[in-house]
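Apart from one protein chain that is not included, each protein chain of the complex appears where it belongs.
Per-chain residue numbering starts at 1, and chain names A, B and C are given in the order in which the chains are listed.
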Amino acid sequence: MTLTLFADLGLLIILLGLAIITAFARPAFVAVAAYMAYGLVMALAWVRLAAVDVALTEAAIGSGLTGMLLLGAVAWNQRQTEAHPRRRQIRLQVPATHPLLIIVVAAVCAGVSAVLAWVVVTLPEPPTLQVEQVRLALPATGLGNPVTGVLLAFRAIDTLLESVVLVFALVGVWSLADDAAWGGRPRSLRLVQHSHALTLLGQLLPPFGVLMGLYLFWAGADAPGGAFQGGTLLAAMWVLALSAGLAKVPAVSNRQLRLLISIGSLLFLAIGLAGWAGGVGFLGYPAGWSKALILIIEATLTLSIAVTLGMLVAGRPHRALPR
Amino acid sequence: MTELAVFGGKQLVVLALIMPLLGALLAFTIGGRTARWIALLTALVELVVVVSLAWIVVDQQIVVEYQLGGWEPPLGVRLRADGATVLVLLTATVVMTATMISAHADWQPLPDQHETRAGLVFWTLLPALWAAFNTVLLSQDLFNLFVALEILTFCAVPLVCLNGKAETFAAALRYLLFALLGSVLYLLGAGLIYGLWGTLDIGLLALEISKLNRYPPALSLALGLMTAGLMAKTAIVPLHLWLPPAHAGAPAPVSAILSAVVVKAAFVVLLRLWFELMPGSADTMVAQTQGVLGGLAIVLGGVLALRQSRLKPMIAYSTIAQMGYLFLVFPLAGAASAWGAGLLHLCSHALAKAALFLAAGQIITHFGDDRIDHLAGLGHVMPLTLLAFGVAGFSLMGLPPTGGFVAKWWLLQAAIETGHWGWAVPILFGGLLTAGYVFRVLAVALRPAATPALAASTVPHTANAMILLLALSSLLLGLAALGTGLPPQ
Amino acid sequence: MVASTWFGLGAALIIGLSLFQVIINPEPLRKVLAFNLLGSAVFVLFGVLARRGGGRIDGVAFADPVPQALIITGLVVAFAATVLAVALVLRLLQAECATQDHDTECRIDD
Partner (left out) sequence: MLFTDLYTYSLVGLGALFFCTGTIGLLRFPDSLSRLHALTKADNLGLGLVVIGLLPQTHWPLGAMKLIAVWLLAVLASTTVGQMVGEAIRRGVPFR
């Protein structure tokens, strides 16, 4: 017991160190790299908090995709600054960076930390929260993983909205394109310099990655995993193939692409509405059908999430299609 | 027995939420020239759904509840529509539908084009935003509200920079960062509340809290964090900096939606937190602070609106001032009329503000200038648009018998009833400021043009009709409220 | 103190310092990064609460599944926010660049 506490404290110290580097390191590149490491260590912390589903999501989305995105942005910014040294940096200033204001903000933030810490220590004896209710209701869904049960049955509306969030975020990213580029492809993810090693990885890894992604979705019904974790892994494999130059980013006007992006949410909505016909209401599953329906929803969601995440990483359309 | 044969209130509550969502997804998937028609069709269907729902709720005097998936809270999520909800729902529906119809000809593809960027984005994100707003109104679950507020932000931000001008990107980014800060604080508060009672359902939480003799400090902290977060999203005074550039820089139909609908979402959540979870909190420090900030917003927003030289920034600053009135509801909550006053003000401001922004949009497009000093001759060229602008302006000022008047009258009554006379000062002073900036525009616009008369108005009739409809709705709302008797109990 | 409480304390600390960076740091990309840190710490605090509601069955630790599901949703929503923010920052940088250097082209893909 003490040994694991020791390990946990070690984990915590590493986390804190990485968080401080992320927040305060001067070079942006170092900060983002620290954040990616922070995300991976955080995934371990989630395992220690007995939340393996969260650990998988954190590693895939929180650390991997977010880190990749930020790293790309920082690198671009750095190249631009080197190419145009006189360029004015964009600064989102608080009204005045008066030292007094900084002290006040620091005091408020320290206060928030202190009060939260105090709440963490003094919060009353562990209530059972919803552990019991979920355990009793879970058999009705036919699922073995309570987290999937919450995501796709009890709180299906959250998950439906979560899947459309990605679609609308993608529309938001696309909306930043130049009018002339509309309908075209996002910039190629292919690295400027050709690398044989990357090409080899791009050929070798995807079969295993895709298998793993599908496994994560399939296992999600009864063990940690699910559509979001599986979809992210599939997206990562697609992005790998794209950056190795083995595939081309589709154009945003592509009908099939749009359908692939929205099909997960649309099918989720359709099955939800079919609940009325089945007499169990919107987002309800008829008895005996729930596991099958949930798996169908998750399968399409996995596909849609994978395509949407890949397109989100690729960014806004950049070059118009030749007429 | 007005129960419809196929759809009862329960189904209508769900449809009110998912129709716009479905419309947005289909508009995105099919795209092209069809996207616009899908969105407009969605708006019409939604109008029918919401009117039917409102009819059922008001006529039968019932509260409609729906447990999604059949799962009872705390496990599941519940939708709920009472009289207040359907009033706001109906207002948002009218604003949305009118704005969509008035903007129906914008961003059309050229003959050789398949679709335009702005067109697809507008016709996809506007229904999506609508779905998110309806979820904010209907959902009873604190976390579901968080997701809905986030979708609202993600849809609103790209719309701010829809016309692709460099300065609007900065405005959109600032808006996004403020909104995200608000969400994160809100989420932190919601997490603490879950830790206390193991539920996120507002109804169940209200029950738990009503059993307490004294509030646990963690609850105060949670509510404080959530309130701070939501105040950042409603642009109340020290946190208002993001609003004017975003609302003024966006294309006019988007400005109308942002000012009329989007900023209200966080306020509705705030209302429910304080009125449903912590009733009787009118005399607490927090409520007093909210009132003081509201008063400051009224004065500061009004003064800054007066100092603007352009029409749209002026209307945007006026939103800050008008949101200030809403925050006076908290210290006056002890009076019976405060709740009704807040609700009425929210709705009449939504209608009036949408009319103002849409009118400003038509003025920019067809008069070619939105500098207030250059508006001479406008009354001659665009009489109907100016008429609508005037009627909406009267409601904003609080001239009888508009909705704005009745709301402010009820607020004053609440101030008198609770004995807190001091709150009457910002209410009355704010009215004067509003009169100042509205009359300034009208005075210039009614002057004959210095240059020879411009060509007669070319404003499309549908657009004018929609703007007038919105302005008149704000007026009628006042008459209807007066008809129900003063003040509501 | 149990380990999860220590994680809770750590999260409280990270919330404070990332909140400071979110408010004070003027560089947009650093602000976005600080937001991610802040969000992640808020989730940990939530997760610590989940752990309190959990326990051990047959020697395997488990936690309240509801906050876990909420955190997964939250992570996806936070990712969407980051994507949008980064896209906006890049667009803004490019627009600034174009207005300041008329002679050199500012391209996003070079």
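What we mean here is this: a contact is a pair of C-beta atoms (placed from the backbone, for glycine too) under 8 Å apart; a residue touches a chain by one contact, two chains touch by 3 or more.
Source: prediction; values computed, not measured.
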Could you list, sorted by label, every displayed chain in contact with the chain left out? A
Among A:13, A:136, A:200 or A:292, residue touching the chain not depicted: A:200
Even though one chain is not shown, chain A touches it at residues 193, 195-198, 200-201, 204-205, 208
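By our rule, only the chains that are shown with their structure count from here on.
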Would you say A-C or B-C is joined by more C-beta pairs in contact? A-C
Whole-Å distance, C-alpha centre of chain A to that of chain B, is 31
CA centre of chain B versus CA centre of chain C: separation in Å? 29
Centre-to-centre distance between chain C and chain A (centres being mean Cα positions), rounded to whole Å: 11
List, in ascending order, every residue of chain C touching at least 2 other chains. 15, 23, 28, 31, 45, 49, 52-53, 64, 66-67, 70, 73, 77, 80-81, 84, 88-89, 91-92, 96
Tell me, which residues of chain A touch at least two other chains? 90, 92, 116, 123, 127-130, 134, 154-155, 158, 162, 165, 169, 172, 176
Residues of chain A touching chain B in their complex? 90, 92, 95, 115-116, 119, 122-124, 127-130, 133-134, 137, 153-158, 161-162, 164-165, 167-169, 171-172, 174-179, 182-183, 253, 255, 258-259, 261-262, 265-266, 269, 272-273, 275-276, 280-285
Counting only contacts in the complex, chain A reaches chain C at residues 4-5, 8-9, 12, 15-16, 19-20, 22-24, 28, 31-32, 35, 38-39, 42, 45-46, 48-51, 53-54, 57-58, 61-62, 65-66, 69-70, 73-74, 76-77, 79-80, 83-84, 86-94, 97, 102, 105-106, 109-110, 112-114, 116-117, 120-121, 123, 126-131, 134, 146-147, 149-151, 154-155, 158-159, 162, 165-166, 169, 172-173, 176, 187-188, 226, 228, 312, 315-316, 318
What residues on chain C touch chain A, complex-wise? 1, 3-21, 23-24, 26-34, 36-37, 40-41, 43-45, 47-55, 61-73, 75-84, 86-93, 96-97, 100-101, 104, 106, 108-110
